[in-house]
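Data first, discussion second: the structure below is written as structure tokens.
Note that one protein chain is taken out, while the other chains of the complex remain in position.
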Amino acid sequence: MFLKRFYDEQLAHASYLIGCYATGEAMVIDPNRSIDQYIQAASDEAMRIIAVTETHIHADFLSGSRELAQRTESTLYLSDEGDTDWKYAFANEPNVRLIKHGDVIEIGRIKLDVWHTPGHTPEHLAFVITDQADTQEPLGAFTGDFIFVGDVGRPDLLDRVAGYKDTMEKGARTLYQSLQKFTTAMPDHLLLFPAHGAGSACGKALGGVPVSVLGYQKKVNWALKCKTEQEFVDGVLSGQPEPPLYFKEMKRMNKVGPAILGPLKIPIQLLPSALANKDAFVIDIRPASAVRIGFFPGSVGVASCRLCRSFATWTGWHAPYDKDIMIISNTQEDMVAATRSMESIGLDHVIGWVPFDSIPSNQIEKINLISVEDAIGRNALGEVNILDVRGRSEYEEGHIPGVTWIPFGYLESRLADIPTDKPLVIHCAGGNRSPIAYTVLRKQGFRNLFEMSAGYKGYLATGGEVDRTLLEV
Amino acid sequence: MFLKRFYDEQLAHASYLIGCYATGEAMVIDPNRSIDQYIQAASDEAMRIIAVTETHIHADFLSGSRELAQRTESTLYLSDEGDTDWKYAFANEPNVRLIKHGDVIEIGRIKLDVWHTPGHTPEHLAFVITDQADTQEPLGAFTGDFIFVGDVGRPDLLDRVAGYKDTMEKGARTLYQSLQKFTTAMPDHLLLFPAHGAGSACGKALGGVPVSVLGYQKKVNWALKCKTEQEFVDGVLSGQPEPPLYFKEMKRMNKVGPAILGPLKIPIQLLPSALANKDAFVIDIRPASAVRIGFFPGSVGVASCRLCRSFATWTGWHAPYDKDIMIISNTQEDMVAATRSMESIGLDHVIGWVPFDSIPSNQIEKINLISVEDAIGRNALGEVNILDVRGRSEYEEGHIPGVTWIPFGYLESRLADIPTDKPLVIHCAGGNRSPIAYTVLRKQGFRNLFEMSAGYKGYLATGGEVDRTLLEV
Amino acid sequence: MFLKRFYDEQLAHASYLIGCYATGEAMVIDPNRSIDQYIQAASDEAMRIIAVTETHIHADFLSGSRELAQRTESTLYLSDEGDTDWKYAFANEPNVRLIKHGDVIEIGRIKLDVWHTPGHTPEHLAFVITDQADTQEPLGAFTGDFIFVGDVGRPDLLDRVAGYKDTMEKGARTLYQSLQKFTTAMPDHLLLFPAHGAGSACGKALGGVPVSVLGYQKKVNWALKCKTEQEFVDGVLSGQPEPPLYFKEMKRMNKVGPAILGPLKIPIQLLPSALANKDAFVIDIRPASAVRIGFFPGSVGVASCRLCRSFATWTGWHAPYDKDIMIISNTQEDMVAATRSMESIGLDHVIGWVPFDSIPSNQIEKINLISVEDAIGRNALGEVNILDVRGRSEYEEGHIPGVTWIPFGYLESRLADIPTDKPLVIHCAGGNRSPIAYTVLRKQGFRNLFEMSAGYKGYLATGGEVDRTLLEV
Partner (left out) sequence: MFLKRFYDEQLAHASYLIGCYATGEAMVIDPNRSIDQYIQAASDEAMRIIAVTETHIHADFLSGSRELAQRTESTLYLSDEGDTDWKYAFANEPNVRLIKHGDVIEIGRIKLDVWHTPGHTPEHLAFVITDQADTQEPLGAFTGDFIFVGDVGRPDLLDRVAGYKDTMEKGARTLYQSLQKFTTAMPDHLLLFPAHGAGSACGKALGGVPVSVLGYQKKVNWALKCKTEQEFVDGVLSGQPEPPLYFKEMKRMNKVGPAILGPLKIPIQLLPSALANKDAFVIDIRPASAVRIGFFPGSVGVASCRLCRSFATWTGWHAPYDKDIMIISNTQEDMVAATRSMESIGLDHVIGWVPFDSIPSNQIEKINLISVEDAIGRNALGEVNILDVRGRSEYEEGHIPGVTWIPFGYLESRLADIPTDKPLVIHCAGGNRSPIAYTVLRKQGFRNLFEMSAGYKGYLATGGEVDRTLLEV
């Protein structure tokens, strides 16, 4: 048996190719839209993809299952569990086979036992693999967003992004039952191959080791160590990160059927005059340091942070799914990479790009910078307001006393909460998100904005007072 | 004044960007469809393209004028000379301005005087440049297919590819008059910037120096040295290479209006089963050496020759304009390059590619190779027929006695002329075109084929007899 | 805790980066010479490499430990186990710390317990990892060539490549004891991270899943299922693949101290006349299909096989460590990749490359090809000899009756065993190794060679008789 793991750093998403050496048949689990990578890897092993599946209707990226199965003329196995709200709308396509708990898929000598593991979502499946060439003992399981390394899939997303109400607690209890059944039935030496790694918003505490073992998780994973259902429910519903707004759209698109991308496109270069089109969303992908020196007002600067890993998620917070998108970039190479990233979350409507240097300088504005000392001093004198755009858990761990707090992803929907009586100083942790917030507000017509680019980290370095008051729930 | 020359090796095609340093305005002359290169170069010089033009309706590549002008929101200057058969069908588009002999275009301080120079085609223009920042004396001229380095544009294409009759001699005489007028009016120090270089089928003897001077051409260019019109007419109508069949289609498309390419596409990978589609044209772009070892019967192996320069032209001879195209390749990189090449001559219908290694080995056939000695020996014994697929001039310079001669581009249309009573030995000059001919005939159902891959060059090395009989006209 | 696995397909070699999120400190285990990859990955995680180690003195690739530790100014932990023959000669370098069974290394909150696990080699160590941020239970172990997925490290290499005598059985027994101790002491849920994957010559049956669990291996790994020491000893000493000849050199160099590569170099292009230098080793890296059509006699064509994975190993069989190396290639890109591959096994003396197309055609020879039918027919008539160059296990699984068998890696040392009374037909399994054998013999002055490129696979397809006689031990 052959197994290869694919990991997308931006999505913190893992997918898997497995194949049988004896028959040359292969299967892909939880693919994203970069489907060429799976086809290439199978071909490198002289294997042929005959099956594609996914553990559940993903919320954080657009699934590549449908396109990969069509391209490779494979069978697409989709969950038939969950109630009518959770049925795939494209299940009637000829190559789809619906599967339920207890079903078995065979890929050469490899056997996959289908387990229904609801909780994160109602239709969620896990696949237990047995390499029958070796033994009838299971080798491992693809657990999707059921069990992660160090955590479990959060059950609160339906309420928080899919428009459901009061499903969180029920989901948490269902998840507890799923965990009980699965962990009891499986041997301790079972390998766990989850769909996400550290940094994913599908859980709160995912670890940095790519794989784990059931017996070890029982010892270290907080969720598997809970003594009572209630302890688990309380734990799993607290401390979860804000789910990005685009998750809702992902859920919908993955259920309806992700659009077939087909040939990848390289967006064309546009004249700066194209930026005048008010109906398009303009995203500036240059580094924060460049955006500070000059940006096009009206664009949103999802400046690539130092590690470039948050690009897809941060863009998902702000970019609309019903508008054309234009990119401002320094280079064609970055522009193409950004286009591919946006496609990974279904933002397919990139109509072109504008090199920043081609924009006439009289249409450029720069970010007003303010030092920590200046900002704090003026705040003390009542001359400015301060806006903290970090996430909830960061805010609760400590913030500057008296600031307004709105996570940067919610700005557009909470404009009314932003004080406008004085100049506004924006900060995040260390200067990656504050330029985004600045350009978002500038686009909405705000003026008198300042960025405290040193961020909360810079504030701490000055030895300023820290407020650790928790937010009301 | 700034001037940059762009040269496409495959098309042997030169285009030009000129710009005025004083105003930052720029113009492009005779662009091909790789329009990004012009936009990038202008941007590198901090210039902005405001005008695009072309010397005539090209026959050998698809023009990029229309798309470049649209993309850059430039004025597109098109010839209004020639009779009704030679009017651009998209001349009514809002950014088009029709021009005639005597018109003047100004790009900052640069002046272009429009000259009507018919002969190669009836609507042909040349543009005389004056850098008014320096002097009122002309600096040079963009001569298109009017005057080349060492040659002039052939006047026989209309008859030979565009379906006209008996226009050759008239065209030749018109061209002579155009030459007389132009060369008399212009100073000897005039720089000549033609649209083609060595290897183009738009003339017969283009030189390898990219640029020349009128005074020097008067001394060395056979066409400018003719003492009488008749000498010129006889000269220009003899010895021209076979014009590729696709030239006809190019003329039509360039007149009607080349399709707008928009975002470049990267064709998707297909399963080998896609090759069963008989309605698509399958082109194999791997090197000849690889095709010999194994090819898919039904594909045409336009194997990249050693220098890779003939790919577009050789493909143009064989690929249809009304069918989907599939590519067989070793690598995605080559496949994308081939796709771009085909787009340069309007073959836009690439629907996907198949990696050669993914084709099941039982669907693969190899080319039967035969040595020169064996082929000649068996030919002497009457056991085989020999087919020479080189061009007319190569054939006339010397060929193996008794062979059948059909240029490789005409094979599909002359199947009936190919002897089938004995095994057929195919050869070209040195093994670049014979695999194409082999696969073309194999696709048409021929069997009992052999490739003498050492070619005529190999034959000469054996000291064999040479027949230099000319073909009847 | 962060963990990242690096896998080199050509060496079938796995190395690991682990890091502590709390302190940002990181460690690398069993690095190869591509040390930039570890530095980059640590930097991507905002971590800093402070320690480097290796499980043992590797035989199949040149270790990057020394250079990585120097470059990153890290502590280099080296085994102090084994007798005086197995001491690192560079252990006195200032950043080296010698370690023994029972020692503990701490990287932030991560603890590595050092286990002495002799058998594959006398000084072999395993590192048991505990993520003290989570628990005091061990999480997994870096097992090097001690326990693989589905196999264990072979104990016969010292005899077979390092010049030792009669150590095989003793090594096997030692290994058995090491396994007993380790597997008894460790929990079933222990993750196993070995140094090799499928295809490595350091074992005979490595699996295609990158990671495994002790509890599962106890059920499926033949070596852990043996009931008696003797059963294990018999098993581990039978059926091992031929170890490449270069293994001996690797052992020596890794013990003495691998040369510091420093800045990577891009070999220069040489004139074809350079090939006349008889003191240099000339390697042709073009595909087998190209080599067949034309090669430079005197070069050895380690034509990249379809999957390109055997390049380093196959080159190691033939290239000398005491000569300059010249590369014949089609492209600079391939040439650079081949140079890097050769560096991975210590072949650092590449002095330049020659593009194949620049070699005058009169210095080129082609491989004589023969069909299976022709070869078998002539063999039956006693007109030719057949040479099978596959490995021992392939030969024993079935071969053409009456052939001479010499694995392609031993040809140079067994020239006297090759029959020269008749034309010689060379074959391997499917045409990847036969061009190497052909060019090796051609270089040694053999003539009258033929390649049966369809190989044993092609022979089987004809339904020919199969001889399954085993070789004498």
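So that you can tell them apart, the chains are marked A, B and C in the order they are listed, and the count of residues begins at 1 in each.
Here is the rule we use: a residue touches a chain if its C-beta (ideal position, glycine included) is under 8 Å from a C-beta of that chain, and two chains touch if they have at least 3 such contacts.
Note that the coordinates shown come from a computational prediction; the quantities given were computed from them, not determined experimentally.
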Among B:L98, B:L191 or B:L415, the residue in touch with the chain that has been omitted: B:L191
Candidate in contact with the missing chain, chosen from C:Q10, C:N32, C:T55 or C:T72: C:T72
Residue among A:A185, A:A276 or A:I293 that touches the chain left out of view: A:I293
Contacting the left-out chain in the complete assembly, out of C:E333, C:D357 or C:D467: C:D357
Touch with the omitted chain, as defined above, among A:D357, A:E383, A:E397 or A:D417: A:D357
Missing-chain contacts mapped onto subunit B: 1-5, 19, 21, 44, 46, 131, 134-135, 137, 139, 150, 187-191, 198, 207-216, 219-220, 307
Contact footprint on subunit A, counting only the chain that is left out: 287, 289-290, 292-294, 306, 357
Subunit C residues that touch the omitted chain in the full complex: 36, 39, 43, 71-73, 262-271, 273, 352, 355, 357-358
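In this section, only the chains that are shown with their structure count from here on.
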Two chains joined by the most C-beta pairs in contact, as defined above: A-C
Centre-to-centre distance between subunit C and subunit B (centres being mean Cα positions), rounded to whole Å: 50
Centroid distance [mean C-alpha coordinates] between subunit C and subunit A, Å: 39
Set of subunit B residues in contact with two or more other chains: 357
